[in-house]
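Missing here: one protein chain of the complex. Every other protein chain is in place.
Naming follows writing order (A and B), and every chain is counted from residue 1.
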Amino acid sequence: MSYLTLLIILFGLIVAGYQIGQRRAKAVKPKLNSKLPEHKLHSLPGFHGAYVALWCGIPSFILMFVWLFLEPNILSLLLEKQLGEQISGMADGKVELLKSSIRRAAENSQFPVDTALLAVVESYKNIQNQANIAGMVLIVSAAIIGLLISQRNIAQRFMARHKVEYIFAVIMLLSSLVAVLTTFGVVVSLVFETIRFFDHVSVSEFLFGLHWSPQIALRADQVASSGSFGAVPIFAGTLLITFIAMLIAVPIGLFSAIYMSEYASPKFRNIAKPLLEILAGIPTVVYGFFAALSVAPLMRGWGFELGLEISSESALAAGLVMGVMIIPFVSSLSDDVINAVPQTMRDGSYALGATRGETIKLVLLPAALPGIVSSVLLATSRAIGETMIVVMAAGLAANLTANPFQAVTTVTVQILTLLVGDQEFDSPKTLAAFALGFVLFIITLGLNILALKVVNKYREKYD
Amino acid sequence: MTDLQQRHQHLQKRYAAERRFKAYGLAAIIFALGFLAIMLVTITVSAIPAFTQTYIKLNVEFDQKVIDKSGERNVVEMRKSDFQKIIRQGIYDLFPEVTKRKAKKKLKTLLSSEAGYHISSALLSGDKPDLGFIDTKREIWVKSSDDVDSFIKGFINRDIDEDKRRIKDNQITWIDQLQADGRLERRFNWDFFIFADSRSPEDAGIRGAVVGSFFTLLITLVLSFPLGVLAAVYLEEFSKPSKITDFIEVNINNLAAVPSIVFGLLGLALFLNFFNMPRSAPLVGGMVLSLMTLPTIIITTRAALKSVPPSIREAALGIGASKMQTILHHVLPLAMPGALTGAIIGMARALGETAPLLMIGMVAFIVDIPQGVTDPATVLPVQIYIWADSPERAFQAKMSAAILVLLFFLVVMNAIAVMLRRRYERRW
Partner (left out) sequence: MSENKIANKYQVRDVNVFYGDKQALFNIEVDVLENQVTALIGPSGCGKSTLLRCLNRMNDVIDVCKISGDILLDGQDIYSKKIDVVELRARVGMVFQKPNPFPKSIYDNVVYGPKIHGMIEHKSDGDEIVETSLKRAGLWEEVKDRLDSPGTGLSGGQQQRLCIARAIAVSPEVILMDEPCSALDPIATARIEELIDELKEKFTIVIVTHSMQQAARVSQKTAFFHLGKLVEFGDTDQIFTNPHNQQTQDYITGRYG
């Protein structure tokens, strides 16, 4: 008996519940001609049907999910009880291994197990079957009981519509709580792992240490197996690349926005604006590809001609490409805020004989400054959190340098390289990734909140 | 007079400054768009070689002793036999003068190492394949190795030192002779769209990644669209202003700005390690991406709900529709195009997302095309990333071609979103 069968049975019961509810409601509809509400059916038969169906479905589905989580645990307990003295004194890991091989043997008769265990496997199969049937009976009877009880409520003045709508509203509320749960999940998982990381490495070493080499020795008993986790070079690298990116994105984005909103003809604007926005829609892995395989070799070549030593994975190439990616984030928000400056301010400036450029520099930009600042903050947060460009173009070397021609590494690159492919989950190496993630989360969150505050203040000024 | 001249000069200066200022603006836009154009052109140009593949014509003797040792014509057994061997023999036959072991080894590397496998699966497909080819000599086209392919496409320069190139002098002679005999041909590389990833560039395709992306997006859509729409309806229509509502709204806005890699950390810690869900599965990838897409869908759906005029609500309420009926029968259907547009934009973003999927292990080398949402899979952008790490020259073209395919899907999705918006945008 599988969950599919169960689902089909439940679905059938729900449909039956709907039909029964509807029929019963139709049957209690005696005085159709009376205008008085007391004599009419309060809710449409369909609502009565839905009421019964919901009562049939919701408890049984909740029960099913609970069972889904409980069943393996119950089975595992029963199995341990059965193995009894066989496992007394065994290490936890070995017990788990034994249990999992018994489980697999129960699933698949081809699976080779110790013949001594065959009896256990057989009885485990039995227990499993019984548990399965018990769960099934429990869930189906919950559905039937729900159906029977709820259909008794159906009466002329029974407010089925209110009940059904209430349940719907609750479902909607729960959906909107998913966003909160996600934030909660992010914070909890980051905090939890970060605390575990700080069991191994002190906070001050992590935040102020100058050396980053998270390599772990192969054997746990080796000397100095913990690597070193001074994250300053990573933070510095992140800042360097972000700085280069903003150096590109802010002037270009701002000038684009100014040109779009003040100089461009509507026709030019209609074409150029969506084109600029394409830059934001291109997947970052594409930028990473371009940075690593086209821009970086090109820069290396130019650097060579100029007598400069540019590393093939330079901060410059990654920062430049990232800057281009960020341009639309600066330009479209700045464009909006410049447009939002009231026309009267422009008129006032023109009336004094100022040129367009002077009006922009002396009137519009100061007025739009808070909005522009917040767009820059948002773009910075984007740049700090960007992963693929730096992974593909910036490299892994944790150099503490301000030289843009050298390879540096960033927070996101380290998170990725520390975790990808790694199965072990307790080593300081993997935990370090969560600590870095936590730092990243706090910084981007701070920037976003700051940006929102700035822009809200600005709104108040003009509303 | 001088005063006037001074004024005039001053004005000239101001106008010059004005022109410069304007020029900076235009230059900024040209720089940004120029970068975009150069990037797209570079990618397109480097993608072109991936769409063709070099084939070599061989006369192959289907020797029964090799491909059907038992002589029982048992198809299942025959599939296991060494077809590569008879194909190797085919190229040895073309160059009978090559006898030394070392030279023969060089000769056979002109062929794709998977060529035999493809020939056998083409000839022995189905339950009852026509076995008439056994013990006959047939002319067949087989794939060349990626080095030959690169050489034909001109990526390997024959004038540089022999040690520095992957195709040696004697191989060049053979290739030239094959070409002279009309035994070399470049064909459209359909396999790129049919195969999944492979260690040999000539056999690597994107089908596995496309299917993986499809499954992942399917999960994303199925989870995030209903949740997002329901949440948007609740926040826009039902919630009363309160601390809790404010908190939910702040949460949604902040989630929209959290770096994607943090979602990857969440997926790793929560879904994989806590709930023990399968690694590399589109199911988990879709769950992570749906959490990322949720804010987009909620925000756009709310905007769409807001744009439905209150008069529609009043009309429905005035006839005695309940609030829920008003929303489900009238407001939500009118807001649906907006919500769908938001969903498509969110899906397009999810399609290009790489980092969080790397974290949950969708980066594995997978040669099978996934059959379901729990099979290990990879997705298009991750496939690009994987190929970017491969040393072979041919993978770079594959990667560019995969980017083109990815961009094609994005263009299609965005075009649908724009069309929806144009078509159903209502001015009230």
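Simple rule for what comes next: a residue touches a chain if its C-beta (ideal position, glycine included) is under 8 Å from a C-beta of that chain, and two chains touch if they have at least 3 such contacts.
For clarity, every value in this text was computed on a predicted model and none was experimentally measured.
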| query | In the full complex, which of B:14, B:57, B:104 or B:330 touches the chain missing from this view? | reply | B:330
| note | Out of B:39, B:87, B:110 or B:316, the sole contact with the unshown chain comes from B:316
| task | Could you tell me which of A:44, A:95, A:127 or A:278 touches the chain that is not displayed? | result | A:44
| Which subunit A residues would touch the chain omitted from the figure, given the whole complex? | 35, 37, 40-42, 44-45, 159, 161-162
| query | If the missing chain were put back, which residues of subunit B would it touch? | reply | 240, 309, 311-322, 325, 329-330, 334, 426
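Just so it is clear, only the chains that are shown with their structure count from here on.
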| Separation of mean Cα positions, subunit B and subunit A [Å, integer] | 21
| field | Touch list for subunit A against partner subunit B, complex | value | 161, 165, 168-169, 171-173, 175-180, 182-183, 185-186, 189-190, 192-193, 251-256, 258-260, 262-263, 272, 275-276, 278-279, 281-290, 292-294, 324, 327, 331, 355-358, 360-361, 378, 381, 384-388, 391-392, 412, 415-416, 419-421, 425, 433-434, 437, 440-441, 444-445, 448-449, 452
| note | Counting only contacts in the complex, subunit B reaches subunit A at residues 14-15, 17-18, 21-22, 24-29, 31-33, 35-36, 39, 42-43, 226-228, 230-235, 238-239, 247-248, 251-255, 257-266, 268-270, 273-274, 291, 294-295, 298, 322-324, 348-349, 351-355, 358-359, 361, 363, 381-382, 384-385, 388, 396, 399-400, 403, 406-407, 410, 414
